[in-house]
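Sharing a structure with you now.
With one protein chain withheld, the remaining protein chains of the complex are depicted in position.
Chain nomenclature is as follows: A, B, C, D and E, assigned in order of appearance, with residue numbering initiated at 1 for each chain independently.
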Amino acid sequence: MQTTLKKRLEIVIEAPVIDRLRRVLDDKGVSGYTIIPAVAGRGRHGRWNREGEISDTGRMMVLFAIIDPSELDDMLAAVYAVLSRQIGIVSVSDVQVVRDDHFRRTSRADT
Amino acid sequence: MQTTLKKRLEIVIEAPVIDRLRRVLDDKGVSGYTIIPAVAGRGRHGRWNREGEISDTGRMMVLFAIIDPSELDDMLAAVYAVLSRQIGIVSVSDVQVVRDDHFRRTSRADT
Amino acid sequence: MQTTLKKRLEIVIEAPVIDRLRRVLDDKGVSGYTIIPAVAGRGRHGRWNREGEISDTGRMMVLFAIIDPSELDDMLAAVYAVLSRQIGIVSVSDVQVVRDDHFRRTSRADT
Amino acid sequence: MDVFDLAAANLISPPILFFLLGLMAALVRSDLAIPEAVAKGISIYLVMAIGFKGGAEMAASPLVAAALAIVAGIVLSAALPFISFGALRATSRLPRVDAAAIAAHYGSISIVTFIAASDAGMAMGLAAAGFMVAVAAAMEAPAIFSGLALAGRREGEGGGTMIREIAFNGSIVLLIGAFAIGWATGERGMAMVQPFFGDIFRGVLCLFLLDMGLVAGRGLRRSAGKLDWRVLVHGLYMPLIGAALGLGLAALIGLEPGSAALLMTLAASASYIAVPAAMRLALPEADPSVSLTLSLGITFPFNLVFGIPIYFAAAQWALG
Amino acid sequence: MDVFDLAAANLISPPILFFLLGLMAALVRSDLAIPEAVAKGISIYLVMAIGFKGGAEMAASPLVAAALAIVAGIVLSAALPFISFGALRATSRLPRVDAAAIAAHYGSISIVTFIAASDAGMAMGLAAAGFMVAVAAAMEAPAIFSGLALAGRREGEGGGTMIREIAFNGSIVLLIGAFAIGWATGERGMAMVQPFFGDIFRGVLCLFLLDMGLVAGRGLRRSAGKLDWRVLVHGLYMPLIGAALGLGLAALIGLEPGSAALLMTLAASASYIAVPAAMRLALPEADPSVSLTLSLGITFPFNLVFGIPIYFAAAQWALG
Partner (left out) sequence: MDVFDLAAANLISPPILFFLLGLMAALVRSDLAIPEAVAKGISIYLVMAIGFKGGAEMAASPLVAAALAIVAGIVLSAALPFISFGALRATSRLPRVDAAAIAAHYGSISIVTFIAASDAGMAMGLAAAGFMVAVAAAMEAPAIFSGLALAGRREGEGGGTMIREIAFNGSIVLLIGAFAIGWATGERGMAMVQPFFGDIFRGVLCLFLLDMGLVAGRGLRRSAGKLDWRVLVHGLYMPLIGAALGLGLAALIGLEPGSAALLMTLAASASYIAVPAAMRLALPEADPSVSLTLSLGITFPFNLVFGIPIYFAAAQWALG
């Protein structure tokens, strides 16, 4: 099958900020993303574990978005505008996709 | 350590179809996969969020499978047979594994 | 933006052993990791599904850690010391990160 | 009580008020949310409790009446999609497959609407026959086949697998199972579990309806302005058509007012759990957001707040 | 009862003992854990129940007294952060922004501490006025603005968004909503849901405090030795300062002892749900682990075990 190169942006970010991050990605017109809850982890801010907690503070979420390489710099800049003051990390890797049209940027989010 | 190149297939798919997808992968003899629940996301079909929902409709699951590069085309074809009519996305990336034998295809699923 | 090459270590491991794995990573001074619960999967040990289970046995967790390429062999060796007798898989892929300093190894975990 | 007293009593009952609270909280974008696992756990509790109670009351029900009511329910479930489909195609420009999918939702039922109506009937002193639980179970599936027929689909994989999946659908199995257990253990069984399945039931229902309000409100917010108003009003008049047919059949088979009002409620309610999942498997081309908004965002609140008192008033006026 | 009898009775009540059990289990690194979804579900139940009961009792409360108490609460919430900030800056070397964030926690309240105190008061026969629930709701937010002012922040994005987010914060919406529903449905409504929101309340509280003990214990273990002792003792004397001011205001506006003890408890308690989340949005430079350890690991257990009986004893001694 014919595949196209895309970038997979993976962001680990503290839960209270996830809505803000989503707004930024929506505004930039990213074609899509998926959010997964993490249950435990470690980083410079220490170890954490979710079991039995009642507040969202201190929990991390993992968001990944598959985007076009041409949009990468723009997205990274936008993501860092949010992330620079918050707890979280970002990484980027290469992926191949089949249905290229699915990952076209939209001028504005559809919501 | 000596490592071998594999492909990491990552599929985001709507929850009601996950069993069908599993059946296809099982039939193809994929050596393994792991399924993770997503809690929120966005795509062409709009934004979604799980908190407090009671139906499985509209929720996405993330399935990833580490497979041999030689099997990739075959698997992609099988996955698309399911996916083409459903909501979801597929991407493929390169990964290295150490225990190669663990990822050998079996002729038929063991269940 | 200027990016640096890192390795993304992804480990699928049975839940009862996750604390042992964390201890090993902490001792090695890995700069961070994130743990995500899986809900279903398949491997050589068969198919599994979490719905309604009450014991942690048989559930898998996914841990990923973004580390420096120079630390890879060392980490893999440590991970395998735990993993070789347990159920689980390991894979490694290339990722790019922006804030390099975030992923520096610490001499000892901060907990 | 006349219809206005009933409506007023219903409107200021805690369950309905908590539903409205949830609805409003979602509309003002509050982050109030009940965890998914808890909401699912509560819905399992409610289905178990309603099934068990229905079964325990079966001793008092004549079997012939039960059988007649079940047949009436199946007829309603199979027939209503044709009306819904006809109305949608006549008034809107929805594609065939979308109209068929929506129609299937309206033939099938919402078990929570049924539970809320049972509770309201109990609060009004209009108890219903225990077998109405079995009628609810029987009405879930027929509509799905009508919907597939309307879409012109003769599923390859669908056939066998679909029937299995529907018949062994979790909430049906639980409802029928709990009903059978209640029937088998009777009053002695009921006495053993009364504090859990009886006493705290209405309070738990408040908690669940709060969540339903949140879910419905979020759905509305998400799709406000997206839906064609001709599709939207379908969510308001279709329940009334269903209830009217339900009343007719209830009169025909001689149900007393309490049970008749429940049959009307079942006919008027639209599925938002079982049918949407079935449609994702059988008619994946149909846009799930339209039918879900309609059944959960429009019809569910309408029935809960206005429909239920209307159905009870009508049943009492016609059959009381 | 004198203060020692009160303390003893409080200490051997099941809710407190389950809290201590959780604390100990976490300290010995037991893997005992209550799933997050269940803990959230229970906290929603507790807030609903306390709000509903407060509302249902409003019939018996004069509205002027309620308004006075709400104003007193707002004053306390807005003023306490300035005291907390001053004390922290005078005694420790915490950066301005961290001290301001902590101060905001101490002006705001912990609803679970409030619930435990209401329950303890009920067990002692010292019932409080229903409107104290409204006071609790009113005290959540003002402290956040004081905290931002202390940090020298005039948020760009913050302004509008923040006020929205705080006002429509889930637990506030639920508390006020349930209060309004209780008020609207009164005794009749309360009778309908008494078994769920009343009878099993204290048992559920035991389960929840077990979890709070686990959470507090884990927090303590994680940060033991990391916190400067000058910051740490803040978590012990600040509640006493808050309670003293609360007692003064309660005397001024003429609250009876039961309600006064609750106002003291609110002033003494520190937020660990709403304020930490708000601070992550508005003051992300502040280290969340310091303030969370302080409010959840130090002040919460202190209030639960020692504070509550002290506040009740003091209220009774001064106003009884």
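What we mean here is this: contacts are C-beta pairs under 8 Å (C-beta built on N, C-alpha and C of every residue); 3 or more make two chains touch, one makes a residue touch a chain.
Everything numeric here is computed off the predicted structure, so don't read it as measured data.
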Chains on display which the left-out chain touches in the complete complex: C, D, E
Sole residue of D:Ala9, D:Ala127 or D:Leu174 that reaches the chain not shown, by the stated touch rule: D:Leu174
Full-complex contact with the absent chain, from C:Asp27, C:Asp56, C:Asp73 or C:Asp100: C:Asp56
Given E:Ile83, E:Leu207, E:Val305 or E:Leu319, the one touching the chain that is not displayed: E:Leu207
Absent-chain contact - pick from E:Leu17, E:Ile74, E:Ala167 or E:Val305: E:Leu17
Absent-chain interface as seen on subunit C, which is shown: 14, 16-17, 20, 45-47, 49-58, 85-87
Interface with the undisplayed chain - residues on subunit E: 12-14, 17-18, 21, 24-25, 28-38, 41, 123, 195, 199-204, 206-207, 210
Residues of subunit D (touch criterion as defined above) contacting the omitted chain: 35-38, 40-41, 44-45, 48, 52, 164-165, 168-171, 173-174, 177-178, 180-181, 184-185, 189, 192-193, 195-197, 199-200
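The rule is short, and it goes like this: only the chains that are shown with their structure count from here on.
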Far-end chain from subunit C, centres as C-alpha averages: D
Whole-Å gap between the CA centroids of subunit A and subunit D: 38
Centre-to-centre distance between subunit E and subunit A (centres being mean Cα positions), rounded to whole Å: 35
Where subunit B touches two or more other chains, by residue: 36-37, 46-47, 93-94
Touching two or more other chains - residues of subunit E: 35-36, 40, 222
